[in-house]
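For reference, the structure is listed below as structure tokens.
One chain of protein is taken out of this complex; the other chains stay put.
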Amino acid sequence: MDTTAILSRLGISHMAEAGDIAVYSPIDGSPIGRVTSHSAADVDEVLTRAQDAHAAWRNVPPPRRGELTRLLGNRLREQKHALGSLITLETGKILQEGLGEVQEMIDICDFAVGLSRQLYGLSIASERPGHRMAETWHPMGVCTVISAFNFPAAVWSWNATLALVCGNALVWKPSEKTPLTALAIDRIMQHTLSEFGDAPTGLASLLIGGRDVGAMLVSDPRSNIVSATGSTEMGRAIGIDVARRFGRSILELGGNNAGIVSSAANRELALRSIVFSAVGTAGQRCTTLRRLFVHEDIYEETIAKLKDLYRRIAIGNPLEPGILMGPLIDEPAFERMQAALEQARTEGGDVYGGERQHVAGHEKGFYVRPALVEMPSQTPVVLKETFAPILYVIKYRDFDDAVEMNNAAHHGLSSCVFTADIREAERFLSASGSDCGIANVNIGPSGAEIGGAFGGEKETGGGRESGSDAWKAYMRRATNTVNYSMALPLAQGIDFSID
Amino acid sequence: MDTTAILSRLGISHMAEAGDIAVYSPIDGSPIGRVTSHSAADVDEVLTRAQDAHAAWRNVPPPRRGELTRLLGNRLREQKHALGSLITLETGKILQEGLGEVQEMIDICDFAVGLSRQLYGLSIASERPGHRMAETWHPMGVCTVISAFNFPAAVWSWNATLALVCGNALVWKPSEKTPLTALAIDRIMQHTLSEFGDAPTGLASLLIGGRDVGAMLVSDPRSNIVSATGSTEMGRAIGIDVARRFGRSILELGGNNAGIVSSAANRELALRSIVFSAVGTAGQRCTTLRRLFVHEDIYEETIAKLKDLYRRIAIGNPLEPGILMGPLIDEPAFERMQAALEQARTEGGDVYGGERQHVAGHEKGFYVRPALVEMPSQTPVVLKETFAPILYVIKYRDFDDAVEMNNAAHHGLSSCVFTADIREAERFLSASGSDCGIANVNIGPSGAEIGGAFGGEKETGGGRESGSDAWKAYMRRATNTVNYSMALPLAQGIDFSID
Amino acid sequence: MDTTAILSRLGISHMAEAGDIAVYSPIDGSPIGRVTSHSAADVDEVLTRAQDAHAAWRNVPPPRRGELTRLLGNRLREQKHALGSLITLETGKILQEGLGEVQEMIDICDFAVGLSRQLYGLSIASERPGHRMAETWHPMGVCTVISAFNFPAAVWSWNATLALVCGNALVWKPSEKTPLTALAIDRIMQHTLSEFGDAPTGLASLLIGGRDVGAMLVSDPRSNIVSATGSTEMGRAIGIDVARRFGRSILELGGNNAGIVSSAANRELALRSIVFSAVGTAGQRCTTLRRLFVHEDIYEETIAKLKDLYRRIAIGNPLEPGILMGPLIDEPAFERMQAALEQARTEGGDVYGGERQHVAGHEKGFYVRPALVEMPSQTPVVLKETFAPILYVIKYRDFDDAVEMNNAAHHGLSSCVFTADIREAERFLSASGSDCGIANVNIGPSGAEIGGAFGGEKETGGGRESGSDAWKAYMRRATNTVNYSMALPLAQGIDFSID
Partner (left out) sequence: MDTTAILSRLGISHMAEAGDIAVYSPIDGSPIGRVTSHSAADVDEVLTRAQDAHAAWRNVPPPRRGELTRLLGNRLREQKHALGSLITLETGKILQEGLGEVQEMIDICDFAVGLSRQLYGLSIASERPGHRMAETWHPMGVCTVISAFNFPAAVWSWNATLALVCGNALVWKPSEKTPLTALAIDRIMQHTLSEFGDAPTGLASLLIGGRDVGAMLVSDPRSNIVSATGSTEMGRAIGIDVARRFGRSILELGGNNAGIVSSAANRELALRSIVFSAVGTAGQRCTTLRRLFVHEDIYEETIAKLKDLYRRIAIGNPLEPGILMGPLIDEPAFERMQAALEQARTEGGDVYGGERQHVAGHEKGFYVRPALVEMPSQTPVVLKETFAPILYVIKYRDFDDAVEMNNAAHHGLSSCVFTADIREAERFLSASGSDCGIANVNIGPSGAEIGGAFGGEKETGGGRESGSDAWKAYMRRATNTVNYSMALPLAQGIDFSID
């Protein structure tokens, strides 16, 4: 399938003709479209319309709101291949992963339908006779989503489906590196809204633009919720701006994710997990495996096998079957990767791979060999998140040391242990084990299911999205006490009577 | 009971002899003690010890941690009268309210005992065969509590009991206006820790001081959680500082709480509620009723009856039985009240009461008559939180207008409606009703039970404390997936195989 | 649409040619098909296959199981009109209700999809160090569903979707009065299973037959769950049989549902609710309104208006638009209704309506006028559930008396109050209010949403189906404690050491 066919299938081919932002495919560096940034006036108008839309949408019964996400899921099913292909085209991730991302959108749509009949608050036992106490959850207002290039579709869907089912209006500013995917999804969303019928105008909007558009959205009090995915520095600035105006932020920032390979691990399974986690999406997932702690007894063997696997990874055009790793997103990404490898060497690292890889016919794409870097310890470069396929490997002797190294990172997103030993596994999952929001056993740190809450503490930002009760971040909690007696007892037994 | 006896009963009488901070009782302006501020070095040491204490405490089984709060509750029961009296002495609230505050401490201790066997995460259905998915909750680390003068005891206990049961260490900086209550509670806590036996050193500490001590605590990354109660401006600064370092803040800031009196209200019950809510604690609760919207059909009658009730409120020494209103906390509070009343007059308000009240033998106490201010509309002074017994009253015709006025405040803490009409009541509690964290029917906005979550959105800060699942703010969530199969299926059905 | 067209659309027209059970449409008494009862050997084989199917199905990840219900929902959407028409044809309920029943099937399918990623157990705080405690929910085995004629489709779907998502196999014995609807649904289910692909053989089966088939299923230990809807006497026998072999039963038996009309009620809304609740499905819903307690101040007016509304109800062929009430299911139903009215007269009742109604061209259908019966008190006939459109009306003075009368019934299914007074409403919903499993305010007792749990105590049988955590009845709970330490502390601090 070529670019034109993909864009045409998604109805956005005309986008290629105008606009101030040029879009290039990382596959071969070729231009695939131009899009136009929105103006400050557009931002203002979109927020106003969103606010109005919320005022109506909050009164629509949640199960009806859920129907919107059901229809969206159906449309995504229809467009799965085309949309997955566009994701590949715009991000360079392999088609299997592009399709997986659309599948994740579909999954969360289904989840949101069920959720739309729940949004459970609690009825609570009151200490006062003739009083009923309950907690209910209400919509917040406008949810502004700021998403990154590496998951140009799924992250929006996590936020969009929950925010909509929870009764919020939606504004989306995607990465300027992946606006076409955003336009395609927005088109699907608008069609879904038409099919749905009576949704208020302005319920779900797209704003194309760079940092300025993002900044306007973040500082505007009409953005009741700002859900942002991206770098720690971006997230820190957003967190501060939103805190200043007492808004609510949901931050999903970086991750410097680690894995522990115990001597009790099933090697074969561990190795396959490690490669997928470190190399998938060319190391540009927020959950990519970046640090690996290997028990000394199996260290040499593990390194040898990893090198063998790394050597055999098929690198090339991510739309082609059999390819496991596509290009980096762009030249700066490549340069940051090389700089990190250079720093690693300086800090005592032994680098395997990492060099640019020639792919015939795609000379302008930044293809690299994934890098395996043996490090003597967790030096500064290891503790820095570099968004590239670099896996630092460090030997350990004592399990507690490995856990401590896992927790020494500034981020707290994802982590894993490979072991058949239940004691190691459970300790890793315990209060004094991994300090990450995601802690897995015998699978890598990446590839979460939508049924769990996704996110982590520390420089990962603290937000949670997707499953479990992550939906509460899109609602406000109200504690209600209803006195249906003729008396007025006070809590804590206080007596306050005017004679 | 005189001051000396109260302090002696609580074992803190020796505190009266030294220190850079002088403590005065608002009852009569007399000095009741001196306390010493902690130094920067103290702050550092306390945080280090707290961090170490957490590292041990997190491994103590939660039900054992709950035993600590059970013992604390028992000690508070023993000291209820003395501690309640000291609260009255130091804050000027009436003894009934001082005792009520201790009762609230006891209640939350009991609640925390039960909670210590729950801390429920979820086991979750996984989409992959041979995989188990679950969510668990783990301690965060150190919880720093910054509390205000008006609830010098209860607010600490809400945070302390939940934080401790959840496995955190605790650092407390109370208001410099109420350090004696804090010292008394700390003494009770330390005795409880001794009785408990094997708690780690430094698990619960007290730091006396002003803004500088608070600022050190807030900006220190070892304060994993900062739970702060106080003014919006203080909270804003804390929120920003904590966001900058990706810490977690729980903010309970001001409230500009309103009530609606419908023509369908039970008048008698409404009036009593209003007076307690507006006048209790001399209008210095964060949930104090400050704005009242009265239906035009009953407006004149309501004003007349309120004036009559206001006239009859017994003002004086809050330790004396029968007294319903004690003094304001200090002269600046008095002056801010007078300034607000002056501004109200300028903005068209008709002020009843509000003047200083002479109380024989307590000439240095700032006693006032509670003020009732009829306003033509929600002018700027009405939308400003003045921490004093001022109740602005505004007439309304249409219920929706009353709800809109309720929601026009910058804060979002508490609210109520008085009505016997189920449609008005339910609308008030619905998604398009009150936007506050607390919304009550036929009781005032103040006097929450500990079983519900306490807090609100907007300039109230967004935090929740006490009941429901507020405990989650004191823990970090971990999503775990355990692969116990021999296969490695990927989420979303992705295929990633190296030949 | 005629019978042939409906059956043909649903692919079951060939069923009309053979079988020992003749099916008649209550609309005109005409035969619409013949079906064949299954033999004892069939029952045995079906149960064996179901057991085997369960052994495989329990290992299929729940979200994949949820996909089956999603596909089922889609097929039901396609066949909504045909299936709704067949329901009308076979039960005589009006087409609006036939379609509503299919909509309910669709709703529960969607709900089950969301549920399939939840099935939440709890992780629980353990009192022992180095121990993890959790609760998980596992499939039970085979769920046998026995359904009644009046909801020949929805009741199966409530059970089927939850049971399947929860990992059980399914066996269904429908009422012998409505086998065609069952056959049509089974065909849809089998097609859905084919589309789904890899479900085990025998996962969902249909068994046609009378009491003997039901009895075999009920007493067979392979029916791990027996979910039965029907009469109290049938349910009692099933409950005993299942208890004898320690199986699990979910009983949804009769209801003798009441409503209270307070003098504070919105009359217009109450009257419309009452008529729908009493007359809908010709009074043959288990939630049909059968008893009405009207405050004396509005009694005469209410009776007059109800008579007027009853007079205007369009009775006739339920497939025709505008018709609100179709025929009774059969002649015995008609005779039981007449007997009840006769008894009512004997017990002092004043009967309005209730006589057979001639409908041109449908002389063999048992059409009746709905009956309004003014009773002096709750005599025996009032406390008996008669499955027909009879509404007993009784005057009350004191609200507490009305609640007491509500609770005097043997059944405990549904109830309601019409009032604008929040005190009456909340008292009705309180611990000393209605004793029913469903208690509504300002809507009638019938027409539940699938998001709540459905069922009631006393002779209603105690089962719950549909929403909330009703799914737990389809699973078994396991409490797990995992010791991952090297020590062996005992619960409750017991010391048990062998020297």
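Order of writing sets the labels: A, B and C. Residues in every chain begin at 1.
By our rule, contacts are C-beta pairs under 8 Å (C-beta built on N, C-alpha and C of every residue); 3 or more make two chains touch, one makes a residue touch a chain.
Quantities reported herein were computed from a predicted structural model and do not represent experimental measurements.
The residue touching the chain not shown here, chosen from C:E195, C:E342 or C:E457, is C:E457. From the options C:L86, C:C109, C:L122 or C:A333, the residue with contact to the unseen chain in the full assembly is C:L122. In the complete assembly, the contact with the undisplayed chain comes from C:M486, out of C:A41, C:A360 or C:M486. Residue-wise, the contact with the chain that is not shown comes from B:R117, picked out of B:R34, B:H81 or B:R117. Where chain C meets the missing chain, the touching residues are 55, 58-59, 96-97, 99-101, 103-104, 107, 122, 124-128, 131, 133, 135-136, 138-140, 167, 236, 239-240, 242-244, 246, 248-249, 266, 269, 272-273, 275-276, 280, 309, 312-313, 324, 412, 425, 429-432, 434-443, 447-454, 457-462, 464, 467-468, 476-484, 486, 488, 490-496, 498-499.
In the full complex, chain B touches the hidden chain at residues 63, 66, 70, 107, 110-118, 132, 422-423, 425-427, 429-430, 449-451, 467, 482, 484-486.
Interface residues of chain A facing the missing partner chain: 59-64, 116-129, 131, 134-137, 419-423, 425, 441-442.
Just so it is clear, only the chains that are shown with their structure count from here on.
Chain closest to the overall centre, judged by the mean of its C-alpha atoms against the mean of all protein C-alpha atoms: A. The centroid of the Cα atoms in chain A and the matching centroid in chain B are 35 Å apart.
Each chain gets one centre point, the mean of its Cα atoms, and the points for chain A and chain C are 42 Å apart. Chain B and chain C have Cα centroids separated by 47 Å. Residues of chain C in contact with at least two other chains: 63, 116-118, 422-423, 425.
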